[in-house]
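Every protein chain of the complex appears in place save one, which is left out.
What follows is subunit A.
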Amino acid sequence: MTTVNALVLTGFGLNCDMETAAAFELAGARAHRVHINALVGGKVNLDDFQILAFGGGFSWGDDHGAGVIQALKLKNHLGEQLLKFVDDKKLIIGICNGFQTLVNLGLLPGFDGDYTDRSVALTWNDCGNFRDHWVHLGINGKSPCVFTRGLDPVIDLPVRHGEGKFVADGAVVERLEANNQVVMRYALGDGSCAGGKFPENPNGSVGDIAGICDPTGRVFGLMPHPEAFNHFTNHPDWCCNLERAQRQGSFSIKQEGTTSGIQIFKNAVACVS
């Protein structure tokens, strides 16, 4: 098995780089935190990596729309390299601010192999505020997304954003759904769609959409933070789950191993190994 090198972008107000790198390491990759200017300046070469992660944060303060200036900077300086990265069948994940950046770059949704067209957007939450909240996510098992292969039908992850409302025109949404490019949706506890209900759908996303991929399944963007569920003690119910499990004596949650957050990274690593 070859070593998988994952590049996690840093700088300019990005902030989830430490835990995103840690998540890749837990998943078996070698994670490299690289400043955007080190890529722009050519000090680091994108060709040396199999996975590129656009992580969470507030790039350029998100002052002119979340992820807008980051997308612009990357397009201006690394546009061709990014397209080649996709052509080379390598993997890209965009989490939260990274998802916002991917849609502004046009790397998502990537209809018809066009990775430059902006046709979906992530805008202000309907509730009007930033919100930190664990949500249930229904996983689309039919999606080509390589990151979510074999995940449980419902997983829990935290959302932490002010601009996560997925918006696109009706035809675009229909096409995303038809292609199974909708990878995950905000859900109720039983896995059924949140149906726009707040706070289960925390931002008013059309169709409860929380994450989408490109038609190949190798470019994936999502608002929730899988890297923030890197250990079972991250889950808001872990104390209760552990206590109940120990009472039953049947198993210990500590041995449960990989969280669904880390599984997403493992899937990615497995795919390019």
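As a convention for this text, a contact is a pair of C-beta atoms (placed from the backbone, for glycine too) under 8 Å apart; a residue touches a chain by one contact, two chains touch by 3 or more; residues count from 1.
What we mean here is this: contacts and distances are computed from a predicted model.
Between the names "Rod shape-determining protein MreD", "EF-hand domain-containing protein", "Xanthine dehydrogenase family protein subunit M" or "Phosphoribosylformylglycinamidine synthase subunit PurL", the one given in UniProt for the chain missing from this structure view is "Phosphoribosylformylglycinamidine synthase subunit PurL". Screening A:R160, A:R185, A:R218 or A:K266 for touch with the missing chain picks out A:R160. Screening A:W134, A:F147 or A:Y186 for touch with the missing chain picks out A:W134.
Those residues of subunit A that touch the chain absent from the view are 10-16, 18-19, 22-23, 35, 37-38, 41, 56-58, 60-65, 68-69, 72-73, 76, 104, 118-121, 123-134, 158, 160, 167-169, 204, 225, 227-228, 230-231, 233-234, 236, 239-240, 242-244, 246-247, 254.
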